[in-house]
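Subset of chains shown; positions unchanged.
A, B and C label the chains in the order they appear, each numbered from 1.
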Amino acid sequence: MTATLAASLRCMTSPIHVLATGGTIDKVYALTGDLEIGPPAVTDLLEIAGTDLEVVVEPIIGKDSLHFSDADRATITARVAELGAAQVLITHGTDTMTYTAEHLIAHLDPDVARTVVLTGAMQPASMRDSDAAFNVGLALGALQSLSPGVYIAMSGRVFPAGAVTKDRARGRFVDRV
Amino acid sequence: MTATLAASLRCMTSPIHVLATGGTIDKVYALTGDLEIGPPAVTDLLEIAGTDLEVVVEPIIGKDSLHFSDADRATITARVAELGAAQVLITHGTDTMTYTAEHLIAHLDPDVARTVVLTGAMQPASMRDSDAAFNVGLALGALQSLSPGVYIAMSGRVFPAGAVTKDRARGRFVDRV
Amino acid sequence: MTATLAASLRCMTSPIHVLATGGTIDKVYALTGDLEIGPPAVTDLLEIAGTDLEVVVEPIIGKDSLHFSDADRATITARVAELGAAQVLITHGTDTMTYTAEHLIAHLDPDVARTVVLTGAMQPASMRDSDAAFNVGLALGALQSLSPGVYIAMSGRVFPAGAVTKDRARGRFVDRV
């Protein structure tokens, strides 16, 4: 283990900031028979996981990411820049998650040492067989282990921003070739 | 992102080897009213997660880790050495997980570049509110992101082997001070 | 216990016919991000319940009951009449379940001894916290215990057709006053 990595792991109890932006992961079934964005699922998932990590969960947008505009992406990027947190987890709809990751790479100051990991879910956390708990775990495992940069943790893998795309037909995140 | 890290992330589609050794994560409720060790829970958890990762799951021991002997730890270490896999995930009971991690550190050849992450669960994967899916995600996120070494991914955190202990009263893995 | 009831309970291993008509109970989350009607949830629910009951599950309509026409109700009633089964369970969307129950009462031959129970769910069976398993249990408990007639088993209660309405604001089935 390198000195840098040891230092990074030693820091892992500093607060992790979660920005919840909506998407499938946060969808719940309403009395009307429609799905709507509920409170950030990550809160309950961390409760079940049982952790002493200091985590701050901040809902900033509550939309299906299919309907994200450039203004929404700018809002997210501005908030990450403003936070000053060394470790940021973003929960996000899957349809435009890769675009937001690329927006972050393009607009965040590369000289600030900051690790950002985006994740979400193909099935809402409210479903019995959801990938949400696994994905949030995957993202937190990556977040605490990676060098600064922007990443996507989905489909059991960890991808650098810009090197990943969503295969819509299969519902899988894959290498962008 | 450093060149080393980029290389590491590029490798992440090479097969990951999972050694299942039993423990709480794999417990199921039998007709007799007792808990017993079922088939490796990690198989179903990866199915629900939905991944293109190549993962080989190998059950090698099926015991509550409270009953692990030095011979059991030697079996695990020998199998890891023999495998030659660059990325090994070990699912393990929580009571002696830290001892097995220390055994691995003490006996594996430090010149072989190999990342080993141990995980498990405080509640069986068969329970409604289990930490198993989250923990396996956490371990896989760490496994694909860390430099070679032996680690424990539990309680939402990633610990280097030797720097972690289980707080039995709280059911949490914490820094060893 | 009266002789009639004893006779009724002795008959309870004769086949129960389930007509699945869609509705919330059968909704699943599709890759598109929309809910769609999946295969009848009652099949999996009975598997988990573990029963020696002989049950035939027949999907006949797969719609949100909000979109049921009189023709759909006529289809259901005709199929119940045709079946000749003494015990019929109908899984149905909640929005027009009471109308279908009234249609059955109005059009089935009252001289045929047949017990029909309708049920459904306020949350899809695919959700973690669904009322589906409980409701299907409730309906089967009522079906095997009631005199011939048409009933609705929802919200923890058993109502005779015509005496029940859905309180949409609360998502509860209540006495029609």
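Methods note: contacts are C-beta pairs under 8 Å (C-beta built on N, C-alpha and C of every residue); 3 or more make two chains touch, one makes a residue touch a chain.
Bear in mind that the values here come from a model prediction, so they are computed numbers and not experimental data.
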- Query: Please state: how many copies of the shared sequence does the complete assembly contain, given 3 in place?
  - Reply: 4
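We take it that only the chains that are shown with their structure count from here on.
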- Message: Using the definition of touching given at the top, classify the network of chains in this structure as line, ring, star, complete or other.
- Response: line
- Query: Counting shared numbers against all numbers at the contact of chain A and chain B, is it over half, same, or under half, different?
  - Reply: same
- Task: Report the inter-chain centroid distance for chain B and chain C in whole angstrom, where each centroid is the mean of the CA atoms.
- Result: 45
- For chain A and chain C, what's the span in angstrom between their mean Cα positions? 41
- Query: chain A: which residues touch two or more other chains?
  - Reply: 122, 129-130, 171
- Query: Within the complex, which stretch of chain B touches chain A?
  - Reply: 1-2, 5-6, 9, 12-13, 45-46, 48-53, 122, 129-131, 133-149, 153, 155-160, 171-172, 174-175
- Query: Can you list the chain C residues touching chain A in their complex?
  - Reply: 24, 27, 29, 31, 33, 35, 64, 66, 95, 122-124, 126-130, 168-169, 171
